[in-house]
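Up next, chain A:
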Amino acid sequence: MPALPGMTKILLANIDKPDQASITKYRERGGYKALEKALAMEQTALIDEVKASGLRGRGGAGFPTGMKWSFVPRNTNKPTYLLCNADESEPGTFKDRILMERDPHILIEGMAIACYALNCHLSYIYIRGEYEFVANTQQKALDEAYEAKILGPSVMGKDFALDIFVHLGQGAYICGEETSLIESLEGNRGYPRIKPPFPATHGFLASPTVVNNVETLAALPWIVQNGAAAYAAIGTEKSKGTKLFSVSGHVAKPGVYEVDLGYPLLDFINNEAGGVANGRKLKAVIPGGSSVPVMTAAECEGVLLDYESLLKAGSMLGSGGMIVLDETTSMPETLSVIADFYAHESCGQCTPCREGTGWAAKILKNIIAGEGKPSDVDLLLKIADMMEGKTICPLADADVMPIRSFVTKFRSEFEALCKS
Partner candidate 1 sequence: MPAGFPRGREERSFAEKAGRDARAPRDTMKKPAKVINVRERAEGESSFAKDIFAPLAGMRLTMNRMVDNLTGKVNATIRYPEERRAYSDRFRGAHILTAREDGSPRCVACYMCATACPADCIYIEPAEHPDPLIEKYPARFDIDMLRCVFCGFCVDACPEEAIIMSRETEICAYTREETMWDIKRLMSRPELPEFGLGYRPNENLVDSTVKFTPKHKEKRKLAGRVTLKEDVEMIPHVTFDPTKD
Partner candidate 2 sequence: MPKFTLNGQEIEAKAGQTIIQAAEDHGVEIPHYCYHPDLPIDGNCRMCLVDVEKMPKLTPACTTLVNEGMVVRSENERVKQAVRGVLEFLLINHPVDCPVCDQAGECRLQDYYMVYGLHTSEISLGMKVRKRKVIDLGPMVVLDQERCVLCSRCIRFFDHVTETGEMQFFGRGDHVAIGTFQDRPLDNPYSGNVVDICPVGALTSRDFRFKCRVWFLHATDSICGGCSTGCAVRIDHRDGAIFRMIPRRNPEVNRSWLCDEGRLSFHELNKTERISRPLMKGRDGVQAPVTWEEAVRSIDARLKEIRAANGAGSILGFASPSATNEGLFLFKRYVGDQLGATQFDFRVDSEDKNVLEEEDQILRHFDKHPNSIGAIKLGLMSKELGGIDGAIEAARAGQIKAGVVIYFPPLVRRPCDEEVEGRVFELIDVLEYSVVLAAHKSEWQTAASVVLPVTPWSEEEGTYTNFEGRVQFAGKAIDAGGDALAVWEAFAMLLHASGAESPWMSAEDVFATLTEHVPAYREVTLDKTRLPGVIVG
């Protein structure tokens, strides 16, 4: 399908074609050429190129990738590690799996480029435990890459060794947090670490480490092949390039879409995603995974799908896991499901998150069962205030965003359930 205006196909260029997981097909349409080009460049020049492209982390934080790479010290005798964060667990997000399932070589090429730039010779793909079938596909692709001498002691014949391994998680959302991922990879309980020190200097096995999301790495081949300027030409001033959105909820055409950053939100929902299903009215949109504040239909007016615009509108781009809610949705029930998730996934290391997420989930269960007290609504907001900004990692903040936004913006629904 040719690209529509505003829907440049960089990452999803080939997922609809059959057999794309095989290396021969990947090479047929120009795969691994970017890697060849990268290997001929200077490592520092490659980092500058990525910086110039304006690529930002696509896992949810949106941190400029080139800048993250430049934090890694170059003159150290410790090995550098690149870890691919494929622990996609943010509710509403299913964009990384599509890449790994249908086009695994784009990730391998992207990782190889990144490893070369960072002078990293050992890399891991940390895939969430529930994605075992995805991991199998990815491993098959890796095996093909090794056979084709793209990975191994001499990448594409050059004097650069690279090994990539797949590591399966065991079903913890918290291991998507970069220090927690590193801990899990080291064989410890997935507890996030105190920062500083940062992974760039003390990460995996106390060595410099970069953790990048699948989507971020998958964008690298196109950037190297077509140049940073071409990538920077897409998108807005501060949000360059394209973003994958995994749309679910009450839409007619749910699925994974690739959108130029800056595309209007409502246009995307109503046109590309087919509009609200069954002819109902839009009530609310969670634009970037459950960790971002919900937006009412009114708030979505005029909002563009990029980092800045969504932030200004009171929400965030996040991971791009868009959930569309129509007028039949009970917001307290939705919030209860979301709060249950965070309570279940809290690692339990620090007090506010461990106790606060559990307590909020219990209160919400009571509310939707009709046993809530009127004071419970304010109690939820109080719990949110007590949790925010006081924890080791942002999981507590990720629980605070939905609680606060749901309760404030749809307060009447909560109060109605707490009448008795």
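By definition in this document, contacts are C-beta pairs under 8 Å (C-beta built on N, C-alpha and C of every residue); 3 or more make two chains touch, one makes a residue touch a chain; residues count from 1.
Quick note on selection: all candidates are chains of the complex that A comes from, given by their letters.
Since this is a predicted model, take the numbers as computed values, not measurements.
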item: Candidate touching chain A in this complex, from 1 or 2; value: 2
item: Of chain A, residues touching candidate 2 in the complex; value: 172, 189, 194, 343-352, 354-359, 362, 379, 385-387, 389-392
